[in-house]
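Accompanying notes for the structure given below.
Only a single protein chain was left out; the remaining protein chains are all shown in position.
Chain IDs A, B and C follow the sequence of writing; residue 1 opens each chain.
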Amino acid sequence: MNGLLPDLDVIRKDFPILERVLDGGHRLVYLDSANTSQKPQVVIDAMVDHLERHNANISRAMHQLGAESTEAFEAARDTVARFLNAPSRDEVIFTKNATEALNLVARTFPLGPGDRVVITEMEHHSNIVPWQLATERSGAELRWFGLTDDGELDLSNIDELLVPGTKVVALTWVSNMLGTINPVAEIARRAHEIGAVVVLDASQAAPQLPVDVQAVDADFVVFTGHKVTGPTGIGVLWGKAELLNALPPFLGGGEMIATVTMEKSTWAPIPSKFEAGTPPITEAIGLGAAIEYISHVGLDAIHAHEQAITGYLLEGLATVGGVRVLGPLDASKRGGAVAFELAGVHPHDIAQLLDSRGIAVRAGHHCAKPAHKRFGVQASTRASSYLYTTPAEIDALIDGLEYTKNYFKV
Amino acid sequence: MNGLLPDLDVIRKDFPILERVLDGGHRLVYLDSANTSQKPQVVIDAMVDHLERHNANISRAMHQLGAESTEAFEAARDTVARFLNAPSRDEVIFTKNATEALNLVARTFPLGPGDRVVITEMEHHSNIVPWQLATERSGAELRWFGLTDDGELDLSNIDELLVPGTKVVALTWVSNMLGTINPVAEIARRAHEIGAVVVLDASQAAPQLPVDVQAVDADFVVFTGHKVTGPTGIGVLWGKAELLNALPPFLGGGEMIATVTMEKSTWAPIPSKFEAGTPPITEAIGLGAAIEYISHVGLDAIHAHEQAITGYLLEGLATVGGVRVLGPLDASKRGGAVAFELAGVHPHDIAQLLDSRGIAVRAGHHCAKPAHKRFGVQASTRASSYLYTTPAEIDALIDGLEYTKNYFKV
Amino acid sequence: MDLDSLYQEIILDHYRSPHHAGLRDPFEAEVHHVNPTCGDEVTLRVHLEDTPAGTVVRDVSYDAEGCSISQASASVMADLVIGQDLDVALSKHEAFLTLMQGKGQVEPDEDVLEDGIAFAGVAKFPARVKCALLSWMAFKDAALQVRAQGEPA
Partner (left out) sequence: MDLDSLYQEIILDHYRSPHHAGLRDPFEAEVHHVNPTCGDEVTLRVHLEDTPAGTVVRDVSYDAEGCSISQASASVMADLVIGQDLDVALSKHEAFLTLMQGKGQVEPDEDVLEDGIAFAGVAKFPARVKCALLSWMAFKDAALQVRAQGEPA
């Protein structure tokens, strides 16, 4: 198969959990990477080494452990900045996940009556609810791009949507449900024409595509650690320095201040201004190791691998009677997550049957209820691959679906 | 020495970092535990086991790994609930640190003009700044308890401070700078008389005292994972169910919703309502292991150990000419953190000299600038112990201070 | 992973031909419950009647979207509570809840739960327990709402 990672066997050895044997003696077939990715040994080891040898609080601690910890934490920031091709490392803010990063922007970005925020119908709830709350609070208006039947953004009414007064256009780079890769650079260009800022949710893009914040000319970009082979408890907000400087603080407390009196406080410069309290130190170090890891494999190579696997998956699904794929049918237009329906069997029941054979997929609304509603479904089954996924695992999935049909006699 | 943990040697073996040899061949003497605590092997192992064998996203994933991960995560919530003697596990909200937990309450608690919030002059910045922001936003008034010369709360004007219209009384249980243990149950009683809710910052209490939210009759209690031998990236907000139910959501996104349409969303019940996005899963599991660990040693025993060590430290400091301790001089009135001045040497220089001998202390304002100002100092040196601290380490500190005086010829 | 203990024939039968499905009049309370994690939904109506002997559950009607377990559970629940004294119905809810939360260790009483005992296997699948409980929770909620109104028809 063209495009597969050449050292797939070696890569799989990096992930200890892939050796896991589940109930009934089945070897794990992990097809839920869009939900969370597995972790390579090097990420686990980086965290353990930190905890066993270097653990200390950062910045404020000036002893040797404190210096080591601070250096490792700030090196992770450098790594993220390089990964995103950020103009400045100070533009990289560590949050607890992508959700907090999106809330940070939605809470602090100035909005008022007459302003408009535009999102899309394919957003993850984490890029919908913060803007609902923000527009409700401020009296601004919330509008959204609809979707075509193929699961792409419907840009036909872009001129009506992106009008002067639009302050924010927030959208996902890659859909976690439909897999669609959106034309973010083009939308950013249009948004900038009317003076809006562009917030890109790169939670699904960062794991599998080169994310260059300058090339797409984004204003804010977020992603989450646990989907890029990094730990939970850490996410990233990148923003243009001049925008971040202009925003008021989000969380108040230790480390984000310049000075504090009982009457009044002033704020530290970015990135500290937005990192109140003890940050996720071990998690940042783990994230740094994760990004080094996937960058070493190469984002272009991972992208090619994902497209090859996804193409093979789409072909396989086409052979299973009763399957309807949600989202683009052309693998080159999508990321490595494929949601589908199987006539006559509810997604939970599909997931249960697959699980009995060691195959892990996700069933439900995948935190994208509006996109499901758009396609008239309440829930779907989603198989999502990553750099460790093999064609044989896709075969196991397809077999599992046939088995499911037999079991439920459909 | 009375009160020391009987198995101190065994306990020290649980903490791999205590074997660390620093520059110049000095064995680590870690006296910065109030900044962050070290981690026992069992906590590190719990996280590694999760990452290597059970890693999956929670709730939403219904495969075997998802079930294992969810069960471990929710078991950690049970552990925290027991640790706090919380009436219900649903009252335990996982946040990223104590700072986020305090901001959550300060952002969502309804306040308006004419309302009053009362804090104290000994708060950590994380329990000052959120209330400054909240009162500024809402037009409520911010007042505070002052401090006596001994570093205790000055309750002499309590009747003027706690008047009807006071909605929130937020204070620390144990001061991270002065070490003072505050009479939180008594203050809660007074606050409730006038209808205020009580927010207790137990960041320094939870590591070293039995924290029983019902016994002190608190309304909200927060603490942070990394100070109770747990990982970074996790904190806890406990609140009375009826109060948490009444608060609006804080962060919006995945997992905190009941249902989402493009127009409108509704919220899940607590605790989910306040846990938007993928939570710090591995970190919660690590925190659970940490709390099991310190609970197994016993909080009463740890408290006795801290008091014994602190008493010994205070005695030792009294022998060093030019030392002035900030905070109560009676070890039974304080926790295991002692901030002091040494005439003629700046705290950074003290910390540097001690560090050259492998002794890690903190120098600076310890995120408590107002408390420092109250005592007319800009910075102090703080030595803070924990359950692994030995009297010999205190001896090393005292020797180090004499060495420092010699070095700077004071 | 004993699939057949989860998907008992009785469950699949109820799933394929659910009893009492659809929304009917009259009713005193209608509730809408969702399982936020997976999106399963049920709209459920309760019709109670006060009689000299006590309050009787005259009808439970529902519109459920969800997996086999949640659909079958709604069907079995309706079978079990319709026509019962409200207190008896609520005690069946209690018994079913105990069974579901028992991690597979609780022995169900067929006299109380009838077809409901087929769900014993579900208790071993933590992720599916919520599916089985959805309509039961909705029933309890609706019934207690009527009771709180203090005005059963």
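Here is the rule we use: a residue touches a chain if its C-beta (ideal position, glycine included) is under 8 Å from a C-beta of that chain, and two chains touch if they have at least 3 such contacts.
Not measured: the values here are computed from a predicted model.
Participant: Give me the visible chains that the unshown chain touches, in label order.
Facilitator: A, B
Participant: For the chain left off this view, which of A:I17, A:M62 or A:L387 is in contact with it?
Facilitator: Here the residue in touch with the unshown chain is A:M62.
Participant: With the missing chain put back, one of A:T259, A:T319 or A:N406 would touch it. Which one?
Facilitator: Going through A:T259, A:T319 or A:N406 one by one, A:T259 is the residue touching the chain not shown.
Participant: Can you say which of A:L142, A:A268, A:A301 or A:V320 touches the chain missing from this structure?
Facilitator: Answer from the full complex: A:A268 touches the omitted chain.
Participant: If the missing chain were put back, which residues of subunit A would it touch?
Facilitator: Residues 59-62, 64, 66-67, 70-71, 255, 257-259, 268, 272 of subunit A touch the chain that is not shown.
Participant: What residues on subunit B make contact with the chain left out of this view?
Facilitator: Touching the missing chain: residues 22-24, 346-349, 352-353, 355-356, 363-365, 369, 372, 378-379, 407-408.
Basically, only the chains that are shown with their structure count from here on.
Participant: Nearest whole angstrom, what separates the Cα centre of subunit A from the Cα centre of subunit C?
Facilitator: Roughly 38 Å separates the two chain centres.
Participant: Which parts of subunit B, given as residue numbers and ranges, touch two or more other chains?
Facilitator: 60-62, 64, 66, 255, 257, 259
Participant: If I count partner chains per residue in subunit C, which residues reach a count of at least 2?
Facilitator: 1, 37-39, 125, 128
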